[in-house]
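One protein chain is absent from this view; the other protein chains keep their places.
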Amino acid sequence: MPQTPMPPMSMFRTAVHPGLWEHKGKVAAVGVGHEGTARRWDGTAENCIGAWSIAACRKAIADAGVNPADVDGIVLDTSTTTGAHWPAGREIPMDVVQKFNQTDDPLDGIAQLSGEWMVKNMPELTNVKYIMTGPGCMSACIVVAAQAIGDGLAHTCLVLKSWHNLDGRYYQGGANAEPTISGNAKWTNPWAGPASLGTATQFQRYMYKYGKSHDMMAPFMQNSRHNGLMFPEGYWAQHRPEELPAEDYINARWVAKPANLFDNDIPIMASAAYLFTTAERARDMKQKPVYILNHARDNLVARGFGGFPTLEECEEACANVGVRLHEGAGIKPDDLSFENMYDGFSLFHVFHLEGLRTHGIGLGDALDAFQGDISISSPFPISPSGGNIGSGRTRFWKHTDCIQQIQGRAGARQISVPANIGVSGGPMPTGGNFTVWGSSPD
Amino acid sequence: MPKQSPVPDALDKPYFDALNEDRLVIQNWTCCQRLQHPPAATCGGCGSNQLQHMSWKQVSGNGTIYSYGVVYDSPIAVLQADQPYNVALIELEEDPGVKMLSHLPGRAVDDVPIGAKVKVIFETTPATGQKVPEWQVVS
Partner (left out) sequence: MYTERTRGLIWPRTPLHADAGSHSEGFTLELPGGKFLISFDIDGTLELGDPPGRITTEMVQRARDLGFLIGSCSDRSATSQRAIWERMNIEADFIALKHMLDDVKTRFDVHRYLHIGDRDLDQMFAEQAGFDFLWEHEAYTEPWLDWLEGNGAVPASEQ
């Protein structure tokens, strides 16, 4: 795949007390564009991940009401996999590939996405000078784009994250099928299992430490799906408009107890793009600007296995993020009107929420909070986006929701309290990226 | 419980050789007086890669159960026949920051006492005969 540059680590705010963000209120999100969703790729050119990425970008541009020729930056995640990689030996559908302007890698636009491919296939983007990777997640794309605009590297920037999912059976092949194991996996494979096991051990420790139960997650899961069903761009709203009653959640089979099937989000295909610009330019655009007040990250390195940070390490990382977010945005924890922290695996949400130390929710309190009113009409709505639980594994619903809530465009999901300041981000407590959004630049 | 045989490399060979002699040794970085597992080419404390700072320290084989999960849906073929099975995180007596994984042989599924003392045993993996550490609850 053609190289899309990686951002320098200096773009991420990881200092313990980073101070007020130097670009607070000077960068704004204006346009939003979504394309999809589907459970898996149907093999057609019009539904390949490249086509959906183009469509999402065009919608974001139109939504903001900017001239495509004014777009001078694009930040995207070049990886689009939900876990499904193009199987070795599987024929690449050249009829699909040839419908687009190709790069040197035929999988570009089908199972991955380079900046070069995007620019080549959106001829209306005649002035793109800044192309950068937001590694792994929309959360990272947002930080890189916001910092780039603040730093003057671009003034009108597309922020793009897409996910492909392939058809076919889930073969459990490769190293997992072998009798021996080499490399880093030798430390875990002989014992371990699915990806959610690490989070399961953290949550088990959490229940032990604070005297809680997995059943206490049910109201949060129910609320998340309910909110997701009001997200017309989402998977469940589009394809399976079903609520998730507590008993359905609690009866689901375990994958890695205490993480069940619904705690593991559903992999889907989807694409989302935002249009970011300077606060100054945003004033003349079609939608109300949503100001970026700060971004933050914690790089805590787990002492033990990469996949197994301890609960205490998660709690420390989340608390660090919380302090950094508030300080850098110049707000108090209770200034948050709502929160859209990460939720896939759903159990993460507990750690992220408690890290914010907002609205009286401290360590060990999140599950109790879930037993009260956390809906969009509550004084402090929890995950009004519904997150990955409510709309499928994309890690971007929470960001779209922050933008739309503050713009007053969240439709049926619009929260009752004034949406002044929101927070979103993820995925992991360690190494995730988080953003504070505001209705006012101050 | 049959599991994949880990294949040693140049870095971690002393660890696996010791296991085959029924001894548990942990990588020890003297620059920071820091035990480290899994072993790595650099000290996680200071980043040193100076081999004179690295040694292998034999530990007591005593530990405590920190937490656990129960696996019902493993992608690892050889483990599937034993599903559901326990996976516990064990913290070493010498340094609770060092964690190891265990199936807790002899313990019923989902009957795992967090905080209980455990003792290391050495289990032979079928493919190569390489031994790996396992842990049993001390009654």
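Worth pointing out:
By written order: A and B. Residues from 1 in each chain.
Following the convention adopted for this analysis, contacts are C-beta pairs under 8 Å (C-beta built on N, C-alpha and C of every residue); 3 or more make two chains touch, one makes a residue touch a chain.
Treat the numbers as computed from the prediction; the structure is a model and nothing was measured.
Contact with the chain that does not appear here is found for just one residue of A:Leu153, A:Ala185 or A:Ile250, A:Ile250. Of the candidate positions A:Val119, A:Ala175, A:Leu261 or A:Leu363, contact with the unshown chain belongs to A:Leu261. Touching the missing chain, out of A:Lys209, A:His226, A:His239 or A:Arg281, is residue A:His239. Residues of chain A that touch the chain left out of view are 39-40, 167, 169-172, 215, 239-240, 242-245, 247-253, 261.
Note that only the chains that are shown with their structure count from here on.
Chain geometry summary: the mean Cα position of chain A and that of chain B are 34 Å apart.
By the touch criterion given at the top, residues 172, 176-182, 184, 186-194, 197, 200-202, 204-205, 208, 253-259, 301, 303-305, 308, 310-311 of chain A touch chain B in their complex.
Those residues of chain B that touch chain A in the shared complex are 3-7, 9, 37-38, 44, 66-79, 84, 87, 89, 97-99, 101-103, 110, 114, 125-128, 132.
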